[in-house]
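One protein chain omitted, others in place.
Labels run A and B following the written order; every chain starts at residue 1.
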Amino acid sequence: MSQEILYTVLLLVALGALAAIILYWVSQKFKVQENPKLEEVMDALPATNCGGCGFAGCSGFASALVNADDLSPYHCPVGGNEVMQEVASILGKEVQEKDPFVAVVKCAGAIGVRVHTTNYDGAANCSIASDLYSGERGCSDGCVGLGECVDACDFDAMYMDETTGLPVVIEDKCTACNACVTTCPKNIIDLWPKGKRDKKIYIACVNEEKGGTARKECSMACSGCAKCADECKYDAITVENDLAKIDYDLCKLCGKCVVACDVRNIVADGFKPEMIDKLAEKREARLEKEKEAKRLEREKAKAEAAAAKAAKEEVSDKSE
Amino acid sequence: MLLNLTKKLKRFHKGGIHPEENKFSAAAPITELPLPKSVTIPITQHIGAPAKVVVERGDTVKVGQIIATHEGFVSSNIHSSVSGKVGKIDKVMDSTGFKKMAINIRVKGDEWEESIDRTPDLIKDISYAPDEIIKKIMEAGVVGMGGAAFPSHVKLSVPPDKKVDHLIINGVECEPYLTADHRIMLEKPHEIMVGTHILMKALGVPKAIIGIEANKWDAIEKLAEVAKDYPGIEVQGLRVQYPQGGEKQLIEALLGREVPSGGLPFDAGCVVHNVGTIYSMYMAVQKNRPLIERVVTVTGKDVKTPSNFSVRIGTPISDLIDAAGGLPENTGKIISGGPMMGKALNELDIPIAKATSGLLLIPDEKAHRQEVYNCVRCGKCVDVCPMGLQPVELSLLSKGKDLEGVKANGIMDCIECGSCSFICPSNRPILDYIRYGKSNLKKAPK
Partner (left out) sequence: MSTQLLTVSPSPHVSSQLTIPQIMRAVIFAMLPALAISVYNFGLSAIIVTLTAVVSAALFEYVIALYLLKVKPNLMDGSAIITGMLLAFNVPANLPWWIVIIGSAVAVGVGKMSFGGLGNNPFNPALVGRVFMLISFPVQMTNWPVPTFAKVDAVTGATALGALKEGLLLGKTVPEIMPELPSYSDMFFGFQGGSVGEMSALAMIIGLIYMLWRKIITWHIPISNLVAVAIFSGIFYLINPDRFASPIFHLMTGGVLLGAIFMATDYVTSPFTHKGMIIFGVGIGLITVLIRLFGGYPEGVSFAILIMNAFVPIINKYTKPVKFGTKPVKL
């Protein structure tokens, strides 16, 4: 009995040892020579493999970083400046700070705002629907509403708002990895600087059709009236193809354009409503004042004309 | 004669399905639709570059006058289908489902270009040289009328390194419901024969085969009878099987040749044209009549009088539906073309285009996709795929955006016939995702 146990144990030990030797030999034989820094960089990266850096995954990005002479073209949006600093210190190189970005949805064409024209009944995928036809709702440039961006998000930073039918970005979770931006077949999602105290101003429309046509399909559409551009002192807003665009590098977040928009489709994120109200009041007051001034001017002109006429009559009277 | 034909019914050999035929309008003769009040003629009714508009708002045009000229070789002329005054030139919803540039013309009278021969006489003598024939076809704006709308002159311009020995005339009409081609074959057999001879001359091929499915037995008999007077033309019956009307399937069925993957019919020594296109070519070459009208089937289970209309291009579909007894109360979907490959339309004002072969009105209860179940890997889609692909695999790879994978599995060979989605017992949107994969692959940087 004891002998049996002994043999069993011995046999197992021998088998184990043999397997260990084979495994060791194989691992030595097929060992891949790696830059030791690569592993360190890999550890520093967030390992989300989201592709936001432009590479297929973190390992591709890491090897690019290790082999790069200059780190400035590379940025990990998920890890942000912190991680890039760490990577730079591992590699002994310099890296510049970059402003954090978040995704914004440039469409305000919610359910009810756009005309409902047909019912789509195919695979629930925005690209498939938008390849098929102009869409369930008016404005073929607007959000399809099937949530492909939400599916593309690796960070649970988006959800579909059921009442509006539009996607919503949860800014705290958004890493600006660009996945939703490239996924959206209508190109309505854009990356925007997170801004000081999370303040940002953008135009929630991408429709380039003529004002009247666009408004017929969506009551929130940008008609290209350029009132916002007139309001902007910093030349941050340009109107092209009946669509206003904000250049975030020039925008000083003053908020004046927000209240200039007829349909209030310039989104002022992170602004207090009171501030917007105040701006609106100010604008209202200014417009009133301008109107008043114009009226006065008109009256003055009228009075002058009357005076001139009177003077003329007087002259003619005298001449009689 | 009859026995002789039954004996050698041919068919294609890979995959295929048998959807319900529902050819309600098969017995309805082609009737001329009254002139509409106005027409809207899109400038892109074909594959290739949009035509260039050459009229302005307020111009007066005649029937057959060019209103947009082709831009480049793969493009097509657009002619006015009516006489009247040019109205708005703007973007309108067309049968592609998108807003595209179109020319609106308000109809006034029915004044034709003088050069057009409007008599019904058959002209058998072909007095043009091959290159003149192709030029005339190009000028008349003839495009493939089976649905693809590929400019016909391009299909007739055989590259010098390719040898073509067969002209194949597609009278298969394998789509359920549609009967436009069937009626043309029955009513214009001589024109089709002369048209075929014209193309044989243009291509310099000695042999033409007209392929017709056995569910159009009267057409097979009629054309076989007429063909006796036209040397070099053979009529071949085919067993009913979808998608036999696909170019590649038809060539395989008739000649046993497989067009190489990624290749064109030229590569199998063939040129394939639809009977409707042949009729338009006859009109273009022998009668100087550009492509300004076509035969459209209006049908559906609840349509009062399923009909075949001869319609001017640009007529709004609502006119056709009214002429066929009005829009049934419960209509849930309107399809331009057949139920297998046709396109669902989103409005009633959409104009008839050169490639609109039919309007199919589907009642609401049949207009929706059915409940989707898990894939049970039954392999039915693999079984029916006429291109020998694995649709289930392609669909999954496409969904996962594995572009390498879809390419390796031959996604670009897919002809989008829809057999896989049709047969799937789990009602999975297989083809939807294959198209998604295809478009992602096309968009991807090379």
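To be clear about the criterion, contacts are C-beta pairs under 8 Å (C-beta built on N, C-alpha and C of every residue); 3 or more make two chains touch, one makes a residue touch a chain.
No experiment lies behind these values; they were computed from the predicted model shown.
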| item | value |
| --- | --- |
| Option touching the unshown chain, where A:F61, A:F101 or A:Y133 are the choices | A:Y133 |
| Residue, one of B:E71, B:E258 or B:D402, that touches the chain absent here | B:E258 |
| Candidates B:D117, B:E187 or B:D267 - the one touching the absent chain | B:D267 |
| Full-complex contact with the absent chain, from B:V107, B:L389 or B:V406 | B:L389 |
| Subunit B, residues in touch with the chain not shown (by the definition above) | 14, 17, 19-20, 97, 163, 165, 176, 248, 252, 257-263, 267-269, 327-335, 339-347, 360, 362, 364, 366-370, 373-379, 382-383, 385-390, 392, 410, 413, 416, 418-419, 421-427, 429, 431-432, 435 |
| Absent chain, residues of subunit A that touch it | 116-123, 128, 132-133, 136 |
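One rule holds in what follows: only the chains that are shown with their structure count from here on.
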| item | value |
| --- | --- |
| Partner subunit B, residues of subunit A touching it in the complex | 117-118, 121-123, 125, 127-128, 131-134, 140 |
| List of subunit B residues in touch with subunit A within their complex | 93, 96-99, 344, 346-347, 367-369, 429, 432-433, 435-436, 439-440 |
